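Just passing along the structure, written as C-alpha cells.
The complex appears here without one of its protein chains, the remainder shown in place.
As written, the chains take the letters A, B and C, and residue 1 is the first residue of each chain.
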Amino acid sequence: MDGEALNQAVIALEPAAAKREKADRPAVQVPPEKLAALALALRDEPALAFDLLLDHTAIDWIAEERFELVYVLYSTVHGHYLMVTTSVPRGAPVVPTVSAVWPIAHWQEREVFDLMGIQYDDHPDLRRLFLEDEWQGHPLRKDYKDDHMLGLPK
Amino acid sequence: MDYFLVLLFVGLSAFFVLGGLGFSYLIAPHKPGRIKNAPYECGEQPIGGAWIQFNVGYYLFGLLFLVFDVEAAFLYPWAVAFRDAGLTGLVEALIFLLVLIVGLVYAWKKSALEWV
Amino acid sequence: MTVRVRTLDDICKPPVGAESSLDTQEYLVNMGPQHPIAHGSLRLILRLDGETVKEVTPAPGYVHRGIEKMCESLNYRQIIHLTDRMDYLSALMNNWLVSKTVEKAAGIAVNPRIETIRTLMAELQRLQSHVLWWGVLGMDLGAFTPFLYGFREREIIGALFEETIGARLTMNYIQPGGLMYDIHADFARKVKEVLAYLKPILVEYDTLLSGNVILQERLRNIGILDPKKAVALGCTGPVLRGSGVPYDLRKLEPYGVYDQAEFDVVVGTRGDCWDRYYVRIEEMRQSIRIIEQLVDNIPEGPYMVTKFAAKIKLPEGIYYGHIETARGVLGVTIVSDGKSDIPYRMHFRSPNFNNLWAVTALAPGWRIADLIAIQSSLDLVIPDIDR
Partner (left out) sequence: MGLVTDRLPRVVENIPGGSILITSLDAFINWARRNSLWPLAFGTKCCAIEMLMATGAPHQDLSRFGAEVARQSPRQADFMVVAGAIVKKMAPRLRMLYEQMAEPRYVIATGSCAISGGPFMYNSYTIVRGVDEVVPVDVYVPGCPPRPEAFFWGLMTLQRMIREGESIARPNIRRKPVMAALPQGIKPEDFREEVRRLLEAENEVNVDEAAASKIWLEKVDQWMAKHLIKP
C-alpha cells in the first residue's frame, strides 16, 4: 500500500495514532503507552506485516522539552515502509520496550539508552552499549556539557 | 675413533642451544613487572581463575599424541639402518607397528578420537 | 515499570561450577579488542565449556568517536568526510547516501552524468570491498595466500580511484549537489581493462579457495541463520540474502542508474556460512556485469550542479534515506529544523551494527573455530558498529 492508505490503515488499527507531518515517508505518531500494543499489531497484522525494524533512534527536542523516538519499519512481505514516532517528556523518559516484538530492538534500544538516556521498561538487559558503565551523563542530549570536548576555534 | 664425531655433534648442538639462550640472557634487558606478567587476554583483565575442571578430551588427545610421537621417534633409527637390518629388522619393525596399530584401533572404537 | 540498569560486570562474573562434581566447569574468555578476528576493536566475551561456545556477549565501543554528536556542528558538506570514516570499505556509498538524502530533501536535481558516475564508483567500491573481505576470510581461516591475492586486486582497483579521486581509502568524493572532480580522461578505457583482468581472477578465486575441501568443511552447515531469524535480527545485505530473503535496495528501490543496468539479486538457500560466502562471490560477478553495461555510455554534462560553497538548507522535517552498501543497508535519519544548514540531529543506521548481533544467535553450540568462521562470514567493520 502507498503512503496515505498506509496511514489510514494504521490509524484505523489504533485510534490514538495520528499522522506525523513533515516526514518524507508515511509516518504515524502514537502515545508511549499504546506503543507496545501497536508494535505487536503492526507485526502480526497480515495486511501490514512489518517484520523488519530497520532503524530506531531518538531526537532531543530540547525547546519543546520532549524526546521523540523514531522507529523505521519495513515489511519484507509487502515491501512498504512506515515510520512510527512517539514522544516522551524529558523529565521522565520511560518507554515500553519493543524487543519482544523485534529482537534487534534489544540492542538498538541499548544504544539509544546509552547515548540519549531513555529508559526502556522491562528491557531484558539494559546497560550501556558503547561508553563505559561509569560514564556520567548521556552525550547526545543537547544539554550535555563535557570539558573534554574541544569546541571549534572561532 | 669415530666417537669423536658424536662428541662434535653433541657439542655443536649444545653450543647452538645454550649459546642462543645464554647470549640473549646476558644481553637482553630484563624488566619483569606486575602488568607484564599478567596473562595476556587481548588487552583485557582476565576474568576468573584458570584453575578449573575442563574437558578430559584434552588429556586423552595429549596422551595419544605422545604415544605415536615416540613411535615415530623409534622408527627413525630403524629407517636409517634399514638396508643392513635385513629381513629380520623388517619383521621386527612390522610387529612393533602392528602393536601400535592395535592400540590406535582400540582408541578409535572407544571413540577417544571424537571431540566431544 | 521495572527499569533495571545493569553493568558489564554483572556479565563478567566467572560462572562457578560445583567443585566436586564431575561435569566440566565453564570459563570466560575475552576475544578482546586486539584480536585478529576483530577487524578493528571489538570485544567478544565468550562463555566456554572446553571448546564449545555457550554464549557470546559482544561489547563494542572501543572505537566510539561520537560521530553523531560531531554531525550536529558540521554542515552537510563537512559531514561527508566523516561518513567515509565509518565504514571505510564502502566509503563512496556512505558519501552517496548522505548526498542522495540531502539532495532529495533540498530538492536538488542531479543530471544523469553524475548519477552514472556515482553508480559506477559505488559498484567498483563494492568490488574492492568484497575482494578485501575474500582475502581476509582466507587469512582468518588459516590460509594466508588468499590475503595476498585479495590485496593484489585491491591495489589495481584502488589505482582507478586514485586517478580520479586522489585518495586510496577515505574518498570524500560524492558531495551533495554532484561530485568533487570530473572523472579522469581515460577512466572508461581503464575500467574496461580492469574488468577484463578481473573476470578470470574470479575463476582463479574459485579454484584457489572456494573449491578447497578444508574451506568447504569449515563453512558448510555452520552457523545456519534461517530467514525468519535473520529478518528478526535486522540483518541486511549479503547476510540476509545468504539466508534466502531477496532484499536488495538496488532492485527494490532503484536509485542512481541501477534501473538501466540489468543484473540479478544473488540469494542463498540454506543460510549457512557457505551461502553467505558464495553470495558475495556471485555479487562480485554481478557488479562486473553492472559496470560493463554502464561504463560505455557515460552521458555528457557538468559534474557539479550547485556551486561548491553554496549553503544547502533543508526544509524542516525528518528525512530517512538508505542505500545498499557492501555490507547491508546503511540508513541515515536527518532531522532538520529548517533554520540553518547544520542538521538538528543525524543518526546512521549501520549495517554492521545490525549484522553483529547475529553472532549471539548463531555462535552458541559451535566450537571456537566455527565461531571464527561465523564471525568472518558476517564481514564486520568495527568503526561502523561504534560510529
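To be clear about the criterion, a contact is a pair of C-beta atoms (placed from the backbone, for glycine too) under 8 Å apart; a residue touches a chain by one contact, two chains touch by 3 or more.
Being a predicted model, the structure only gives us computed values, none of them experimental.
Every shown chain that the unseen chain touches in the whole complex is listed here: A, B, C. When the whole complex is considered, the residue among C:Ser41, C:Gln125, C:Thr236 or C:Gln286 that touches the unshown chain is C:Ser41. Of C:Val5, C:Leu148, C:Val203 or C:Ala369, it is C:Leu148 that touches the chain left out of the display. Seen across the whole complex, the unshown chain contacts chain B at 25-33, 35-36, 38, 40, 43-44.
Take chain C: the residues that touch the chain left off the picture are 32-36, 39-41, 61-67, 69-70, 72-73, 81-82, 85, 88-89, 132, 136, 147-148, 151-152, 154-155, 168-170, 382-383. Seen across the whole complex, the unshown chain contacts chain A at 130-132, 139, 144, 146, 148-152.
Operating definition for what follows: only the chains that are shown with their structure count from here on.
Greatest centre-to-centre distance from chain A is found for B, with centres as Cα means.
Chain centres here are Cα means. That of chain A falls 60 Å from that of chain B. With centres set at the average Cα position, the gap from chain A to chain C is 24 Å. Centre to centre, using the average C-alpha position, chain B and chain C are separated by 45 Å.
The part of chain C that touches chain B in the complex is made up of residues 12, 14-15, 17, 23-25, 27-35, 43, 45, 49-51, 367. Note for the complex: chain A touches chain C at residues 20-25, 27, 51-55, 57, 59-60, 70, 72, 76, 79, 83, 85, 94, 102-104, 106-108, 111, 113, 115, 119-123, 125-133, 139-140, 144, 152. Chain C contributes residues 1-10, 60-61, 64, 66, 68-69, 73, 104-105, 231-234, 236, 245, 247, 252, 315-320, 322, 329, 331, 333, 335, 344-345, 347, 349, 353-354, 357, 386 to its touches with chain A in the complex.
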